[in-house]
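Only one protein chain is missing; all other protein chains are in place.
Chain nomenclature is as follows: A and B, assigned in order of appearance, with residue numbering initiated at 1 for each chain independently.
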Amino acid sequence: MAEAVLPDRAVLGEFESAEALRRGALALRQAGWRMVEMYAPFDTDTVADGPPPRARSPLPAVALAGGAIGGVGAFLIEWWTNTRSYPLDVGARPRPAIPAYIPIAFESIVLAAALAVVLAWLIRLGLPRLWAPIDELEGFPRTTLDRFWLVCAPPTTWPAAQVEASLHTAGAVRVVPTGRGA
Amino acid sequence: MPPLNSDAVRQIAADLSRRDFLALLGASMALAGVTGCVREPDEPVYPYVHPPDAGAGTDLHFATAMALDGYATGLVVRSVGGRPIKIEGNPLHPASHGAAGALHQASLLGLYDPARARAATTNGRTLNWSAALRSFSLPALRQLAGQRGAGVCLVLDPTASPVTAFLLARLRTALPDATVHFHHTIESATVLDATRMAFGQPLLPLVDLSNAATIVAIGADPLASGPWHLRHARDFGARQRSIGRVQLHVAETSPSPTGSLASNRLAAAPSVLSSVALALLDRVARQQGVAAVRVAPVTLTSMAAAWVDAAAADLLAHRRASVVVAGDQAPQDVHLAVTLLNALLDNAGHTVRYVPSPLLDAGDRSHRADVLAERLGDGGTSALIITASNPVYTAPFDLPFAAPCQRATQSLYLGDYHDETAAVTQTFLPHAHYLESWGAERAYNGVISPVQPLIAPMWSGHTVDELLAALSGDARSGLALLKACCPAAATADALRRGIVDSTEAPSHATTIRWSALPVLAPPALPRSHTIEVAFPAGGVHDGRFSGNAWLQELPDPTTKLTWDNALLLGSGTAARLGVSNGDVLELRVDRATITAPALIVPGHAEDSGSLSLGYGRRGPGTRARLIGASTAPLRRAASPFTTESVQCVVTGQQHTLAVTQQHWSIAGRASELIAGAPAKALPAPLYHGTPPGHDGFGADQWAMTIDLDLCTGCSACVVACQAENNIPVVGKTGVLHSREMHWMRIARYTGDNGNAISQPMLCQHCEDAPCEYVCPVNATVHSDDGLNEMVYNRCVGTRFCSNNCPYKVRRFNWVNYHEEMTPVDELLNNPDVTVRARGVMEKCTFCVQRLRTAQERSALAGAPRTGPVVTACQQSCPTGAIIFGSLTNPDDAVAASAADPRAFRALDSLGTRPRVHYLTRRKDPA
Partner (left out) sequence: MTALADVLSQRASERAQARAQLAEPPLILPGARGADLALRIITPLWTARRAWRFLFIVPLLLTGLFVVAMGVTLVQGIGAWGNNIPVAWAFGITNFVWWIGIGHAGTFISAFLLLLNQEWRNSINRLAEAMTLFALVNAGVFPILHLGRPWLAYWLIPYPATTGVWPNFLSSLPWDVAAITTYFTVSLLFWYTGLVPDLATARDAAPTRLRRQIYGIFALGWRGSGDAWRQHRIMYALLAGLATPLVISVHSIVSLDFSITQLPGWHSTIFPPFFVAGAIYSGFAMVLMLLIPVRRFFGWEDIITERHLDLCARLLLTTGLMVAYSYLCETFLAWYGGDPFERYALITNRAVGPYRWVVAAMMGCNLLVPQLLWWRRLRRSPLTLFIAATLIWAGMWCERFTIIVASLSRDFVPANWQTFHPSWVDISLLTGSIGLFALLFLAFLRWVPAVSISEMQAQQARSSGDARHG
């Protein structure tokens, strides 16, 4: 679900700054528009004053699970190999030697958790995905440099001109219909 | 001789048993044009009775004897698959009693030395034995040197062999005018002259330390050098164990192993030693009220006087239970004084007996260097026959061999190597190693030992006996000659046990001829701005072992010097000369000069230096070319072992000396290392870890004790360990990198006044081993019977174990040390011990191969182990300082020894719980 599902009426508006986009989006939402998605060169949530919205994400849970599996697994391997599978008298040291097993168990927690998080992140964003329809949008590549796009849909089916006009008033420098519907 | 077809050998050896490999190796040699090949001798040879390690099949022990300077030491040689691989002492032999010295054990390496001469040559042409001898047949000699052989001159090593005696006598009857000479290299006949002067007949003192309470050694090292030193050490050890500390007074020039045990030690220049001996004689005589002893006034330093007082007091307190000994190299006046002292103290017949020398023509003029020099100088020699070991190198400055050899019409040399002597003689014959020879030898006390071969001659060598026989037209082989000349030594019983019964020399009743004695006067002291230089036997003896890598790399017991000799100096003299270690000095006598690096030794006598014999070889045919300094130019036949008035000039050059120990002070750690508090509640608990019996070996709990009161530092154990455990040599550069591989290292700590203590340092087999828990791959772990095990093929070489070993007894294979081994070198490897590869750690295993063999044998027999298991070091230790065994076995002495009040564990405070215990030195009675 990398791309939001576009309703027929959806249009794209290009803005020149995060601030402009934020204000435009606010105005349109008050006008009953539906916000679908946005594109920006950086994390705009962290720009506005006040805390960024709590984003729903599976990643923390995944990290916890990964870490748990890694840590417990590593500890069991250490314990089993040195005390059950092939016990040896090593310098007359006690077996099992729990404290000695801690460092590797800890490192394994971190390793497994990190790998799980990154993997889950890729899956969640559907990456790698080298091509998407929106890439065909003329001028869209500037998004990663200094352009901001808002994908939104008017409350009802309006004539294209009215849609464009209201977006412009909202601050968009350019408006592109999705090519569906009108 | 072309090199071995070694590629083929390696490739074939890969998939063949050792025995087949030997045959093939032999074949490859034969192909390469060598007559004869490696195999067991054709003749019947008789295994040693009661082999200590009675293995089945190809693992056998044979008794034989090795003669050095003419005196035999009985040995037991272990042979596997037809290869002699380990030399041990013969417990039945009087000169050994089961011990073996470094030279004896290392002589094994000489057998396999690839540098050994491999073919007979005449003027460079390779011939076979008989062809080479054609021009030395009796008719040829008569025709060349006159009917009575007036022009024939034989030069032999001193020998006591009855076979040689018989053959020599026969040759003399055939050529009555031929002259025979015996060439002495590291000992002289001065003792015989002294006894002749005292008793009227030349006799050898046979010292028995087993009931001596006081020992006075003047210029002598009775416990570590000389033909009888193993027996001395054995008796001394037994005595020390039974009565506690024996009073040992030593006056010597260079610190010796014996000196390191002395309770009263004096460092004195050779000339001062004579004065000391006379002063001691004078003192004892006065106390005894014997007026017959007339000694000219002697002036002594206060230290020397104090030493004399103490020695005299002890001697007088132990009449009949004391003994005075002089060294083999001591001058005649010292020997005379010593003889008189023993007589005055009534020691003769108690601690010292007098026996005729077993040497052929002992005391005769044929033993005198000046006579030989005269004979060689007169130019009348047309046929010169040399069987002495490389006299061109060993002879002193004024006994020139080279010129006469070249002058002689015919010259023949029977030698081990194409050495300096071979270079100036026309006909060369390869000499058979004693492990390849049949014969008979006599010990210092006259006992006859058969010499039986362990292996057929590898390089077509022959014995002196075979040569002497051939000269008189007798082509018989060694065994036939032995049977003919000394049948008693050829009996199966003699061959098994290695001795011929009731052949011991009878001791003579002796009476001093006081009236005939002159007034004894000390020699004049040398000029002050020069030094006296003594020439003791080096680690390679007189040079005959200079190609022996084991001996070259064996650290000198005193200086820890390897791969070199150096002029040893006292610190005071060094300061006076303004030299420090490694500064090269030019030593000048008359017009002869040599250069040698200086090495400062705490406890060395001032105004004198010591430069050991056997180095500075210039000839071909040895790995040791150009190692060290040759002493010949400084030595004079009149007094071959000391030269007075040697001028020292600092050259300003530097020479790097490979010394294995850098720090001689114990840095205030004596209480932790050599005099630890008695270990508490020993030896419990024997064990913790996996339950005993886990791997079937839990019944025994191995441990070792080492008595620091008995360790002289002689280093026989180091060679024993090296031979038993396939330990490689690393060469001078390796030593300079401090990468020696010896599992047994003898640490030596010296005090300010030259007193020293030697501490053998080997794996301590800690119960709580610090090396084990740091190994990431479980390559070093503990066995149920308390061994710290090293699993070579599991080791990845992190070297973490060495870092965590407080004793630093682990050795690392920095490179592939066995790469350079030729197929011939490889023959001496002990098949029971893994040859370690590059990159793995190794260390003392308590000779685990011996333990496991014994345990498996008892398991097979289904009976508990009978008799002790001995480690190689313990077996070779002359004084018996090392005791090994199982703490749980009542038959083994180790438990009792570990419970001795003197027992302690090195660095015990670290909690490593070592299984090696040291017995600290007893305090000297105040």
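Note that contacts are C-beta pairs under 8 Å (C-beta built on N, C-alpha and C of every residue); 3 or more make two chains touch, one makes a residue touch a chain.
On a predicted model such as this, the values are computed, not experimentally measured, just so you know.
Here the chain not displayed is in touch, across the complete complex, with A, B.
Taking the complete complex into account, B:Gln661 is the one of B:Ser507, B:Gln647 or B:Gln661 that touches the chain left out.
Annotation: of B:Pro523, B:Gly582 or B:Pro770, B:Pro770 touches the absent chain (contact as defined above).
In the complete complex, the hidden chain is touched by one of B:Ala119, B:Leu587 or B:Ala747, namely B:Ala747. The hidden chain makes contact, of the residues B:Arg544, B:Arg811, B:Arg850 or B:Arg902, with B:Arg811. If you put the hidden chain back, the residue from A:Ala27, A:Ile69 or A:Leu111 that touches it is A:Leu111.
Residues of subunit A in touch with the missing chain: 2-4, 17-19, 37-52, 54-55, 57, 59-60, 63, 67, 74, 77-78, 81-82, 85-86, 88, 90-91, 93, 97, 100-101, 103-104, 106-108, 110-111, 113-115, 117-118, 121-122, 124-125, 127-132, 134-135, 141-146. Contact between subunit B and the unshown chain involves residues 661-663, 665-669, 672-673, 737-739, 745, 747-749, 759, 761, 770, 773-778, 794-800, 802-804, 806-808, 810-816, 837-841, 906-907, 910.
One rule holds in what follows: only the chains that are shown with their structure count from here on.
Interface residues of subunit A, counted against subunit B in their complex, comprise 86-93.
Residues of subunit B that touch subunit A in their complex: 688-690, 694, 766-773, 775, 778, 781-784.
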